[in-house]
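First the structure, which I've put down as structure tokens, then a few questions once you've had a look.
The other protein chains are all here in position, but one chain of the complex has been omitted.
Presenting subunit A:
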């Protein structure tokens, strides 16, 4: 990327200082978790900020976590739920955004507003009602329960952001497709969606992380052994009186890996998404 900035070195220095500080603030805790997961229990408490060395290096945490065969299952559960919800959010979010920006009908604006309203109302306010619904429909302790909830949770932002991007897609292109006899579905999947890749990747990352990290809904609607997610699974090491910090930190560190992989998959597209229009 080649572009020249006209800002003074001082301004740029300050901007970079702020950015570096913010980066440290974000990465710090994660790094701390990762570092300490490789240390013995005593070393964690004695000097939590130091790196593991020959005397303090200990894989006891990982041994505990991986020794428990169920953890693989927890990872699988987290994956199923996250990818399932992500798929639904992206598919339905993009389709709704397409309909809202492409078709003019009465109440179009109002419907868009209504769909975005969820951004302002936290879904957890409805926990009791959701639990009642899940019980009534016998979905408690199923992956589907979590997928449905997270789809509902992710859709408002997805619809909102994707609608904005959808506006920017050439109207002529879609019209050319119509004249060539493509169905609305073909236009959506073959013409529009490929052009929306950066936006979809952006939404994917923003949607995926809270779902993967969530503790609340797994605890409430799917606490069973068969559907436990990693975040919930890691809680077994946190007791009321004693906490197995080695295991907790190791479990959390392991839990970062899959999201990191997914993030890297999306990130190439993501960067393009964020800077699209800004650098052109």
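Here is the rule we use: contacts are C-beta pairs under 8 Å (C-beta built on N, C-alpha and C of every residue); 3 or more make two chains touch, one makes a residue touch a chain; residues count from 1.
The rule we apply is simple: contacts and distances are computed from a predicted model.
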item	value
Identity of the absent chain, which is to be given by its UniProt protein name, from "ABC transporter ATP-binding protein", "Cytochrome c oxidase subunit 1", "Tetrapyrrole methylase domain-containing protein" or "Transketolase"	"ABC transporter ATP-binding protein"
Which of A:111, A:195 or A:209 contacts the chain that the document leaves out	A:195
Selected residue (touches chain absent from view) among A:29, A:69 or A:181	A:181
Option from A:11, A:50, A:132 or A:170 whose C-beta touches the chain left out	A:170
Residues of subunit A in contact with the chain not shown	170, 172-173, 175-182, 190-191, 194-195
